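Can you read through this structure? Questions will come right after.
Here is chain A:
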Amino acid sequence: MAQWQRQRDQQQDRLNAASRVANGKLVAADKTKALLEAVLRPGDRVCLEGDNQKQADFLADTLAQVDSSKIHDLHMVQSGIVLQSHMDLFERGIARKLDFSYSGAQGAALARAFATGKIELGAIHTYIELYARYVMDLTPNVALIAAMESDRDGNLYTGPNTEETPVIVEATAFKSGIVVAQVNKIVDKVRRVDIPADQVDFVVQADRPFYVEPLFTRDPANVTEGQILMAMMAIKGIYAEYGVKRLNHGIGFPTAAIELILPTYGEKLGLKGKIATHWALNPHPTLIPAIESGWVEQIHSFGSEVGMDQYMSARSDIYFTGHDGTLRSNRLMCQTAGLYACDMFIGSTLQIDLEGNSSTVTPGRIAGFGGAPNMGADAHGRRHPTDAWLKAGRQASDGTAALTRGRKLVVQMLETFGEKMLPHFVEELDSLKLAKELNLELAPVMIYGDDITHVVSEEGIANLLLCRSATEREQAIRGVAGFTDVGRGRDRKTVQMLRQRGVIRRPEDLGINLLDASRQLLAARSIKDLVTWSGGLYEPPSKFRNW
Partner candidate 1 sequence: MTLDEVLASLFPGGHTLERGEFGIVHGVGGAEGGPIALMGVVDRTPLSVDGALRLASHVLAVIDKGGNTPILMLVDTASQSMTRRDELLGLNEYLAHLAKSLALAAALGHRTVGLVYGHAAAGAFIATAMSMQVLAALPGAEPSVMDLPSISRVTKLPPEQLAKLAKSTPIFAPGLGPMFAVGAIAEIWNVEKPLSGQLAMLLQQSATGRDRRDQVGLTREGRLQAARISQRVIDEATHV
Partner candidate 2 sequence: MERFQVRGVSNRRAAGACKLIIVGVNASGNLEVMIERVLPDNECVVEVTTQVTGFRSVWQAVIEEFFERSNPGGLRFSINDGGARPDTVTLRLMQGMQLIEATS
């Protein structure tokens, strides 16, 4: 007789085992370890919530302390390997296999753990790729998530940092899994229900609020003149050129510089309302001056940003907020918007090769991908037209074919040299070396060359859409690679020809005087200025203050 309810039965077993330590759905903080030991089984697929922003850090710390003779060989399927306790899971044998998306501070430890076989790697994904697999072949048995508030029934308020909680819970709760939430506070009534109680099995009031990394805060004080020059070129040579209204920005300083000169340089060029009106973007504090100056119509966010909550609540015309007035973020939806509804992705990278492949892998460090590859990929399923999209498509196809499709603009900004004079333009990505060392089937590439449409360095813009051969592509890239070996290896004649054709454009070709690239152009030159722009609503984390 076939059994069709085994997962249900197992789920019930786990719930029964846990009922000893729970009071209804509520579990005391000091019983959390017992709870985890009750609901977990060796070999389980476990999603420990945590990405590049929020972390279920209390549950992570507790999971790293469970008895590894009882709980072992877990298969972690989670966005981020970010905390020390994430590494401890593998160090202690509690977990063995890993499918993930992003690693921050643990990038180097992760590479070592792969090399020594401490971690068996499934794959490195982009965010939505991993979410997709949650409902396909990597469905979690147990999800350990984080929320701000819970009521006694288990209704959760995940608030501004909702991020990926809904997608994790969806995949787990509706496939007979167990959902455990750590919350900052248990209340009588939650401000709003982000996750309904019947998708939540247990709630623990943690001994501290869940950790959030202020990853998207860039101090304007550290924006350099070179970055401002690149920002000017990008605005004039790409934003204005294509009339880009819907876009996503990466987290680097060059894009922060763009945000900061929209109200000055962009204003001078008369571009207000014509570019950069709709965004798929985390709440970058550096965008505050542009918002306050009326540049921005609306922003949907992957997550929140530390200190921005009050500001966003007060600017509900711009941000997505609930009836309770606070931001609602959603990583899956925002990534989808980035993929299908943005005409441009523009972000920084650390290395680019002669074909335009771009990577953030540096020797001995695996940074993962996060969401950039989705933002930075042409969506072949897109069907709605915009001027920017069509113009890019026409440029790529010489404008002859009757069925010319559009192209997403995918722009990589990079200074020719990085810290310690390491060249950013290279013959071969460090990623390839790393793949060989770690025996990876697939070298981690952030954005493939065939998706990239423009490369911006302080020397100029290379428009790869206009290149008609591999040689032209290579010379276009060399032509903006400055004084790096790659740059100095250019063929001067070809580069000159590409410049005449507008494939390469230098600041002077765009009518930009190098000497205008001054910090005076920044609408805010410090975090303090951002606070002032926000009318005191932005409350930066202490580490960014100098007052």
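Convention: a contact is a pair of C-beta atoms (placed from the backbone, for glycine too) under 8 Å apart; a residue touches a chain by one contact, two chains touch by 3 or more; residues count from 1.
How were these picked? Simply put, all candidates are chains of the complex that A comes from, given by their letters.
Here the structure is a predicted model, which is why all the values come from computation and not from measurement.
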Given options 1 or 2, the chain of this complex that touches chain A: 2
Residue numbers on chain A that touch candidate 2, as the complex places them: 224-226, 229, 415-417, 419-421, 458-459, 482-483, 488, 514-515, 517
